[in-house]
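Have a look at this one.
For chain A:
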Amino acid sequence: MQRNFLETDRVTVAFGGIVALKDVSLSVVQGKTTAILGPNGAGKTTLFNAVAGAVRPTSGKVYFQGADITNASPSRRCHAGIARTFQITQPFGGLSVRENVMVALAARGVTMKEARAEASTYIDFVGLNAKAEDPARILSTGQRKRLELARALSTHPKLLLLDEVTGGVDRPSIPELLDVIRRLREERGITIVVVEHNMEVLLGLADNAFFLNRGEVVVTGSVEEVADHEAVRRIYLGDADVAA
Partner candidate 1 sequence: MLEVFGRRPYLVLLVMALLLAPVPLLQLNDYILHVLTLFLIFAVFATGWNLTLGILGLKTLGHHAFFAVGAYASAMVSHYFGVSPWITIWLAALIAALTGLLIGFPILRIRSMPHVAIVTLAFAEIVRLVFANLKEITRGELGFWGIPPFDPIQIGETTIRFGLGNAAGSFAVAAIMFVGVHLALLLLLRGRCGLTFLAIRDAEAAAESLGVRLAAWKLFAFAISAAVVGLSGAVYAHYVLILTPTSVAGPEMLISLLAMIIVGGVGRFFGPIYGALLLTVTSELLRDFGDFRMLLYGALIIVFVFAAPAGIAGLKPRFSRKETETRKTVEAV
Partner candidate 2 sequence: QEEITIGAVGPLTGPAANTGKDHRQGLELAVKDWNDGKGNYVSQNPPKIKLVMEDTSGKPEVAISAAQRLITRENIKMLIGDTLHSHVTLALMELAPQYNLPILSAEPVSSAIADKVLSDEERYQLYWKGNWNSSGYGTAVHDFYKWAFDNKTLDPGDKKIAFVVEDTDYGIANAEKVGELFKADGWTVTSTETVPPATTDFYPQLSKLREAGPDVVVSVFTVANSGIAFVRQLKEQALDTSHLAIYYPTKPEFLQQAADVAEGTYWAALTFSSELNPEHKAFSDRVQAEYGNPGTYSTAHAYCTMEIALRAIDAAGSTDPKAIAEQIKNTDHECVVGRFKFDKDHAVQSGPDFIPVPVAQIQGGKNQIIWPENVATSKPQ
């Protein structure tokens, strides 16, 4: 059977009694950018965790490039080409920003010298040059978010999962970051899945979208279609006229 680039097949994730994802089946087309929308607690991060391997689904399967990766470890998935950022940032506090970025390169077997040089590219991308040699533990919220992105990029992903990557980043820098992401997609053909609450950002970035509510996919379509959907406006965007 021909499978899409990334597919989840009736994935359910339950934490004790709480069902965070319920039979979620969705597929992501290679080269496209997909947005996951949904109110808080809808299960977006959990979906990312299931795809990246940080949680095991209670039932269901995850396929990546046709292969079943449901039981693969996060590191194997990374080597297969899946990278993610964390919504709640997780820097390597004792390493410098540059070394943070070098970790993934080293895990791929790149020599230290090459890794050092390549890291500069990503640090440049996210605008952290000035902090490159500082320990990551002193970074502020926005700086940490940028670091997350740089690290994810350094894994040479085929699939990039961005969990609120612009949250906390100052507005003037967002266009630049988006530029970087867009360029990557065009130059390297990276497939991107984003969780993002900033609709402006989404409209300029994503091709299609899934709307998740209480662990279930409710609406699918292009970003515009989804954003205009009645349920999305009511539950998610909270438009006064509809919500009333």
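The set was built so that all candidates are chains of the complex that A comes from, given by their letters.
Please note the rule applied: a contact is a pair of C-beta atoms (placed from the backbone, for glycine too) under 8 Å apart; a residue touches a chain by one contact, two chains touch by 3 or more; residues count from 1.
The structure presented is a predicted model; accordingly, all values stated were derived computationally and were not measured.
As listed, 1 or 2 are all part of this complex, and the one touching chain A is 1. On chain A, the positions that touch candidate 1 within their shared complex are 52-54, 73-76, 78-79, 83-84, 86, 90-96, 99-100, 102-104, 106-109, 112, 115, 127-131, 133, 135-136, 151, 154-155, 170, 172-173.
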